[in-house]
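Every protein chain but one is kept in place in this view of the complex.
Moving on to chain A:
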Amino acid sequence: MKRHAFWGLVGLGILATPALAGEGDRVNAIKSRGELVCGTSTGTTIGLSTLDASGKWAGLEIDYCRAVAAAMFGDATKVKFAPLEFKNAFAALQSGSVDMLARAAAWTYSRDTEMKFDYAGVYMYDGQGFLVKKSLGVSKLAELGGASVCVSAGTTSELNLSDYFRSNGLEYTPIVANSREQNLANLEAGRCDAYTNERGGLAASRLGLGAPDDYVILEEIISKEPLGPIVQQDDPAFRDIASWTLFTLIAAEEKGITSANVAEMAASSENPEIQRMLGKTGDFGAKLGLANDWVVKVISSVGNYGEIFDRNLGNGSPVKLARGQNELWSNGGLLYAPPVR
């Protein structure tokens, strides 16, 4: 009885999956639904997606989702956030119950290939770093030899840690815990000298310590964690919208277009690329199947990349994370948008 029901379900699943995946015009589905469904964290990634006291979502990933909604509908509020635990997030995207994920999931080879996803770009270059006690007087990773390091169990951080220390011939003692809170408690109690995690997370974690100023995040990183929006491979048009929304956020910062001056720029800028971007000349919007002034809508509702970063993670937020690699290429960072032409 039970077994029959089970195999029946499996059979239905096999029949149903290809039929739906083949149809996939996601852009039309989203437009007819009237809102974008964006898979986010369960409000636990500080600076990326959290809930404020009035129940509104806030964070860099949230603002990116709003930007895509503004691009597609001309209205940044036409987005529904679907909070997903990490272990369910990829399955939710595969089943189509969310249109895209903006959920602090690093771009890796296997996620892109085996899982049949596409990354539409990178909105944050993160990497594994170290939070250490200032009193240790350590400024470089090489000086951490012999230290005890707090790390979360079963994570890629734990593997990266062991790879890095072994390949550099450094001794260390791992102190393993299950959660951010435990790791921080261990660090504060002096059970370990350093705590390793993604730098973005460390900057936020540092704030939760009793005396944040007694701790410092080392400059060096030992892994690459590029975070970006993930979409299914079924609709290239949707992927393009997701990519170019991100590119225009970056390009807008490069060109000095902000939420404050975008209307004025759209009306009076003499720069031909800005004129194309903001829909004054050409048909940049139509090529994506969007309104010609979609970039104006995006920037006026969420601002450019710099504004978004500053508001959620940078100096305009309690986290005060340095831009680092998330600086424009022209300022020595990695953010680079293809030309609008």
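Quick note on the criterion: contacts are C-beta pairs under 8 Å (C-beta built on N, C-alpha and C of every residue); 3 or more make two chains touch, one makes a residue touch a chain; residues count from 1.
The definition used in the following text is that contacts and distances are computed from a predicted model.
Student: Look at the options "ATP synthase epsilon chain", "Dehydrogenase", "General L-amino acid transport system permease protein" or "NADH-quinone oxidoreductase subunit E" and return the one that UniProt uses as the protein name of the missing chain.
Tutor: Result for the unshown chain: "General L-amino acid transport system permease protein".
Student: Taking the full complex into account, find the residue in A:A142, A:L159 or A:L207 that is in contact with the omitted chain.
Tutor: Per the contact definition at the top, the residue touching the missing chain is A:L207.
Student: I'm checking contacts with the chain that's been left out. Which of A:T45, A:Q128 or A:N304 qualifies?
Tutor: A:T45
Student: What chain A residues would touch the chain not displayed?
Tutor: 1-2, 5, 9, 12-13, 16-17, 20, 23, 29, 42-47, 50-55, 82-85, 88, 91-92, 95-97, 181, 184, 204-205, 207-211, 317-319
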